[in-house]
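Missing here is one protein chain; the remaining ones are kept as they sit in the complex.
Chain nomenclature is as follows: A, B and C, assigned in order of appearance, with residue numbering initiated at 1 for each chain independently.
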Amino acid sequence: MTEFLYMGGYGGYVWSAYGLCLLVLLANVIAARLRNHNARREVKKYTGREQ
Amino acid sequence: MSFELKSGELLQIDGANGSGKTTLLRTVCGLVPADEGNVYWCNRPIQQNRQGYFSQLAFVGHKHGIKDELTAAENLEIDQILAANPSSVSVREALGRLGIGECRHQLCRELSAGQRQRVALARLLVSIAHFWVLDEPLTALDQEAQRTVCDLVGQHIAAGGMVLLTSHQKLDWSGQAHRIIKLGNA
Amino acid sequence: MWTWAHKFGSPGYFYALAGKVNPWLTALYIALFATGLYLGLVVAPTDYQQGDSYRIIFVHVPSAWMSMFVYVVMAVFAAIGLIWRLKLTAVLAKASAPLGASFTFLALATGSIWGKPMWGTWWVWDARLTSELILLFLYLGFMALQAAMPDRQTAWRAGAILLLVGVVNIPIIHFSVDWWYTLHQPATITKLGAPSIHPSMLVPLLIMAVAFKVFYLSLLLSRARAEILHRERRTRWVQELARSGQL
Partner (left out) sequence: MRKQQTFSIFTGILRRDLKLAVRAPSQWINPLLFFLIAVSLFPLGVGPEQNMLREIAPGVIWVAALLAAMLAQDSLFRADFEDGSLEQMLISSRPMSMIIMAKVLAHWLVTGLPLIVLSPVLSILMGLSLVGWWALLLTLLLGTPILSLLGAVGAALVVSVKRGGVLLSLLVLPLCIPVLIFATAVVQTAGVGLAIEGQVSLLGALLALSVTLSPIAIAGALRVTGGAA
């Protein structure tokens, strides 16, 4: 396992690159979920008031 | 909302501030796309008949379209160039009929709001346009100028033209077919 | 074709369809990422020249491809939006912009991380990295224009024109940057070349590329659904959805 992490000496670069990718992709997923959540809450608040 | 305007008709749009009078006029002029519905000229949508429609349209809005650094005459010369079919009325004569003949060579920066409004209205004389769209043409004008504008509109209607305007004043447009639409802020 | 586009173009129909499809897409891109990473990081052999640092290629190249792909997709939305005035294209393009910008940023970041062991510096004005940087400015320009205009409809149609102008200029910029790079290229620095593509390296690369595309599609749909809900909050179909507890 440590061999795998070591990546022939380039572990730092490889994992930082992949870590950054995971971070950015995850950020997009969370942002999308957040927007959906806010939009739903806004609609519910809006319909709640309508009745 | 839907309305039709035929030759020789005057339509006045009235309504409280913010009820969308200006937006309606700008949509009719094709400056602003309508969210829903269409504007028809000779029952063809204006997007498809841009050339035909605009050559028959004259518009005087809140923003007069007057350059401050140009003189009244120079401004009208530009309107003459922009007009699809310029009329035989000369710049001097047009300004004269609006009562600002004497400040022909004055920079519009030095003119009062009423005078600038007249320079903008003089644009209507310089070109032969069947359809006039006027946004609050009478504000900032004194009594005497308002009467001139009313006569102008009256003659245009009598000659078979069409006028769509917004105004708060309850003026009798000397007996033309005169309809009023009140915009409620729905 | 027109009735199909109109039916599909209606926000309500799109919202429901996207809602049904999205969970499958999410599962698909997770599976694809897993296989791609496994093949790329574990199975693929070490490169004789670059050692293991070349494995960054499995993230760098797909995100570079995606950065270009998303911009072209947005330009297609722009063309459709301007010609046929389909409201949905505005939502889809606006939802794609941050995704495209993220891919471009990723391409830049992973590119410079990959360059460090090879060239010893974090940033080299390599032709491809420079083009990516300019592409990032194009994305940011579009997003800035959308943010600067209060009226949504004008903002979208102005943005659409900017996208079309941008997409016409991208090949010109790319050509001139390449040309500029060869003009000033000091002999020593080799281009950011991928090593000779051995099949065992090519397969994970393609899987990762597909994974990125499915990820983009899934994120696009979910962002678009949020934007539709926001824009149509006053309409009847949204009210019914809310009352029937489907939200």
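The criterion applied here is as follows: contacts are C-beta pairs under 8 Å (C-beta built on N, C-alpha and C of every residue); 3 or more make two chains touch, one makes a residue touch a chain.
These figures come from a predicted structure and were not determined experimentally.
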{"item": "Partners of the unshown chain among those that are drawn", "value": "B, C"}
{"item": "Residue of C:41, C:145 or C:247 touching the missing chain in the full complex", "value": "C:145"}
{"item": "Residue in contact with the excluded chain [from B:23, B:87, B:106 or B:146]", "value": "B:23"}
{"item": "Of C:16, C:76, C:158 or C:247, the residue in touch with the unshown chain", "value": "C:158"}
{"item": "Hidden partner chain, residues of chain B it touches", "value": "22-23, 26, 29-33, 50-51, 53-55, 57, 59, 61-70, 74, 77-79, 81-84, 123"}
{"item": "Positions on chain C contacted by the hidden chain, ascending", "value": "82, 134, 137-138, 140-141, 144-145, 148-149, 151, 154, 157-158, 161-162, 164-166, 168-169, 172-173, 175-177, 179-180, 183"}
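Heads up, the rule we're going with is that only the chains that are shown with their structure count from here on.
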{"item": "Interchain centroid distance [CA atoms averaged], chain B/chain C, Å", "value": "49"}
{"item": "Whole-Å separation of chain centres (CA-atom averages), chain A against chain B", "value": "56"}
{"item": "Chain centre separation in whole Å, for chain C relative to chain A (CA means)", "value": "15"}
{"item": "For chain C, residues contacting two or more additional chains", "value": "none"}
{"item": "Sites on chain A touched by chain C in the complex", "value": "4, 7-11, 13-14, 16-18, 20-21, 24-25, 27-29, 31-33, 35-36, 38-40, 42-44, 46-47, 50"}
{"item": "Touch list for chain C against partner chain A, complex", "value": "37, 41-42, 46, 51-53, 55-56, 59-60, 63, 98-99, 102, 105-106, 109-110, 113-114, 116-117, 215, 219, 222-223, 225-227, 229-230, 233-234, 238-239, 241-243, 247"}
